[in-house]
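Structure, as structure tokens:
All protein chains but one are shown in place.
Naming follows writing order (A, B and C), and every chain is counted from residue 1.
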Amino acid sequence: MRLLEFQAKRLLAEKGISVPKGVLITSPEDLQRVSFPTVLKAQVPVGGRGKAGVIKRLEQAEEASSVVYEMLASTVKGHPVEALMAEEPVEVCTQLYVAYLIDKQVNMPLLMVSSAGGIDIEEVAKRTPERIIKKYIDPAVGVQDYAIRSLAKALEIKDVRAFADLILKICAIFQEKDATLIEINPLALPPNGQVALDAKILLDDKAAYRHQELFDDLEAEQKQLERRTKSRAEELSEKGQINYVPLGGDIGMIADGAGTGMITLDMIHDAGGKPANFCEMGGMANAENMQRTMEVVLSNDHVKVLIISLIGGLTRMDEMAEGIVQYLKDNDQSVPIVIRMCGTKSEAGIPMLRESGVDAYEDLATIVQIAVEKAKEL
Amino acid sequence: MRLLEFQAKRLLAEKGISVPKGVLITSPEDLQRVSFPTVLKAQVPVGGRGKAGVIKRLEQAEEASSVVYEMLASTVKGHPVEALMAEEPVEVCTQLYVAYLIDKQVNMPLLMVSSAGGIDIEEVAKRTPERIIKKYIDPAVGVQDYAIRSLAKALEIKDVRAFADLILKICAIFQEKDATLIEINPLALPPNGQVALDAKILLDDKAAYRHQELFDDLEAEQKQLERRTKSRAEELSEKGQINYVPLGGDIGMIADGAGTGMITLDMIHDAGGKPANFCEMGGMANAENMQRTMEVVLSNDHVKVLIISLIGGLTRMDEMAEGIVQYLKDNDQSVPIVIRMCGTKSEAGIPMLRESGVDAYEDLATIVQIAVEKAKEL
Amino acid sequence: MAILIDENTRVLVQGATGSVGSFQTQIMQEYGTKIVAGVTPGKGGRKLHGILIYDLVEEAVQGQQVDAVISFVPARFAKDAAIEVIGSGIRLLVLTAEGIPEQDVLIVLRYAAIKGATVLGPDTPGVISPGKCKLGVHPHTMFMGGPVGIVSKSGSLSYEVGRVLTKNGVGQSTVVGIGGGPIWGLSQEAVLEMFEKDPETEVIVLLGEVGGRQEHDAARFISQYMNKPVIALIVGRTAPEGAQMGHAGAIIEGEEGTAASKIAALEKAGAMIAKSSLDIPELIKKIGA
Partner (left out) sequence: MAILIDENTRVLVQGATGSVGSFQTQIMQEYGTKIVAGVTPGKGGRKLHGILIYDLVEEAVQGQQVDAVISFVPARFAKDAAIEVIGSGIRLLVLTAEGIPEQDVLIVLRYAAIKGATVLGPDTPGVISPGKCKLGVHPHTMFMGGPVGIVSKSGSLSYEVGRVLTKNGVGQSTVVGIGGGPIWGLSQEAVLEMFEKDPETEVIVLLGEVGGRQEHDAARFISQYMNKPVIALIVGRTAPEGAQMGHAGAIIEGEEGTAASKIAALEKAGAMIAKSSLDIPELIKKIGA
């Protein structure tokens, strides 16, 4: 779960990390609670807001209303802006970059800092990687003072105590809340003390059960700020029950594994077809879920043909067949369905399909060819 | 620091572990707040109270006053009883033993339990060691659920959740408060739920600086309950500035290391002398501390001769000499002093002593012989 | 022997009594895997498909050799169960669970490193040495013994490839699923190293996908240390940038995460590139293995 900026800053502030004073703005009326000058920042879950022009400093109240209107009507990388933060401007001397994350190449938590904080940090990382300083934190002993002193020295920080305090708090939030990334960029340095000017926090959805209230609250808050209603596919995707990605073509695709799904897409593409979506059921694959998944994929009116690409390992083909048969029984279905079924319990699944009049192939190349041809015909 | 029973139970209760309801009694008047039946327990920092007869169940208020008087006038293993706890009796079905401690043979924290809890646990450990069940807790990963389930199974505990909760709380207290031992014996089991009937907690004095308020409060409380005033030696010992043990003889002894101190005592003993004390300055040895230590050791009127046994490694002999010379300058001193001085900076220290008229030998056997002879003469 | 397991491997099944664990245990037994015991807390003393269930790993390993564990324990309890296995001194743990919190996985892997244990997964189909031992959930009729080692992030993709190879009469030495990520115990690189040393493996098929950086490490390893031929298939070539396709590992991460950069790196390292599973038998014939 990616937190919106104001949510991330609230988590930081709760732990005692300084953030600018701010007011959440969802309509121009909210400006009454704002004192000027102020900085308006669109609350969207993507980076690059500065470059997208949705961070604006306002000197006075006069033109504020129209700026707020305009920003609330804009969209950043596909995300409609539904809320803004109006923050007190902070005088900035030095901008640092501070992040704590899991490095998946070495399987260790990693503290990463740079004295070149700010919107160009990705450029810095590419062009002058030596300006990004890293310290791995061995989970067997946790973060130690000397590691922090080492980073402070590299950043030429004078007030090492205050910096250590900040780092220890970030690490504590990371662990207590099951974060996978906490990034403060920029972290402004004195004369204003340390202030987190922007913050990005990712929480681990797989650990949501350990923080149910927090996750529920954050999610409710994000939902409230979204006027747009979500599709069934998005809802199911968010709950982790299916993994659905719309792709814009006309061949629907359901797979029982990510790898088999991806190779199916690649093969459709190579055969000249256009996939309408990627969709895999992962570890949750059972009859009920197959039914629901077909519902979701076929609710897309652009789908001319549906490929179901199954190769059972953990997934049982008898259960998959049961779901498909049930879906066809319950729905008046006109889109042609091409099924590949093999693997665990396919000796039970294939006859079930045949019995209800559906053919199943064993070869992936075959169904891809059939589907692409059908899509072209229709 | 060894906590008194009621202090230990308070720490447990603060974490949510059940203990019997109790009232602290320092005089018979306090009985007004007690309901009967009740169990009176002397608050002394030693084990074996049951066998010493300072744990008594009272059925009614009548004879209570005289029992309290009597117990408050008693002494257990040298510790005058200054306070009692009056606790609500708890119905006991099963008595367990639960302890968390540092095992210094393998350098790991150790969970240790037994289904044979109660006052005879030491006998159990000796005669049927298989009834003591141990689980080492690797600090690299902490206490895990399976370890607790393993112990619960060995103890035939039905409510594993409640037991796990208890164990996790004990481990948390251990870590948060820098304990070196937390022992609940007995832990009473249902029908009363889990209740810690007796508790022993040792806190690590070396970590006192991390818990200054807690240590200060516990110490103040213990002091308030002791009517007897402490000797200077005890006070300095408690502060960790010297290590003084009274031994009842007539040859005073000061050493700059524990090992050299112990061998000096052994040699005095083997030569037919009687040490008045053991006293070593440890890592704190400097001029000022030597002066203070001489003051303490010589404040014992039974001391006929004083041996100062110095073999400098970390300790600097110039500093030791300075302290001795200063003490002799400041005090009108009649007890003969026999000094052995060698090691680090003794080439500076010995002349300093000689200059102020004190002789120093290099050989331990020599000074022991001289001191034992002098003590016999005087 | 093949890598990781062979016909003598003595296996403990953790979470053996759940519906998946029970079903897969039976299949593994039928395949010939030497399953010596099962563990499910609270179910100790029962029997399942002829094997005895224990409450605790320490009970199961008492008095008998256990070489490997396959865990069907659900994600929430997987960390505790994994540490139990590693702490008991068992050297190989196959962690099938999907959805274990990342910090839990980190602790498990760190502890495994400390204790010298190998963890395959999480979110892995396991490992199969066709005809010898199956420590996983593979549709094993798709595999047969032979000289090709397969290492794959995706379970289903390894089945696809195994199926095509077997149909074309090309057998496999060992098929290893390292798991869907985003955190891996055993890496592609580590498995490549094992295959390079394994006398029964002559060709290696590396199955990767869009996202993550493992394939770049694998490419470096291939160019520096490998003599045996490697055929690589990277799926998700046609995925739009930024799309998350199933495995959390398949998030595009900078330039190294794209399929194109992985294919380029592997090709440069000397691997042959397959466009789909269908190409692989022919590439193997070309090599002459």
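Following the convention adopted for this analysis, a residue touches a chain if its C-beta (ideal position, glycine included) is under 8 Å from a C-beta of that chain, and two chains touch if they have at least 3 such contacts.
Everything numeric here is computed off the predicted structure, so don't read it as measured data.
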For the full complex, contacts between the hidden chain and the displayed ones involve A, B
Which of B:52, B:154 or B:247 touches the missing chain? It is B:247
The one residue from B:29, B:63, B:219 or B:266 touching the chain left out of view is B:266
The one residue from A:145, A:176, A:217 or A:347 touching the chain left out of view is A:145
By the document's definition of touch, the residue of B:117, B:186 or B:312 touching the omitted chain is B:312
For subunit A, residues touching the missing partner are 138, 140-141, 144-146, 149-150, 153
Touch rule applied to subunit B and the missing chain gives residues 102, 104-105, 107-109, 138-140, 175, 178, 180, 204, 206-207, 209-210, 240, 243, 245, 247, 255-263, 265-267, 269-270, 275, 278, 280, 282-283, 311-314, 316, 342-344, 346, 364-365
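Heads up, the rule we're going with is that only the chains that are shown with their structure count from here on.
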Relative to subunit C, largest Cα-centroid distance belongs to chain B
For the pair subunit B and subunit C, the C-alpha centroid-to-centroid distance in angstrom is 55
Dist(centroid_CA(subunit A), centroid_CA(subunit C)) in Å evaluates to 27
In subunit A, the residues touching two or more other chains are 140
Flagged in subunit C as touching 2+ other chains are 107, 110, 114
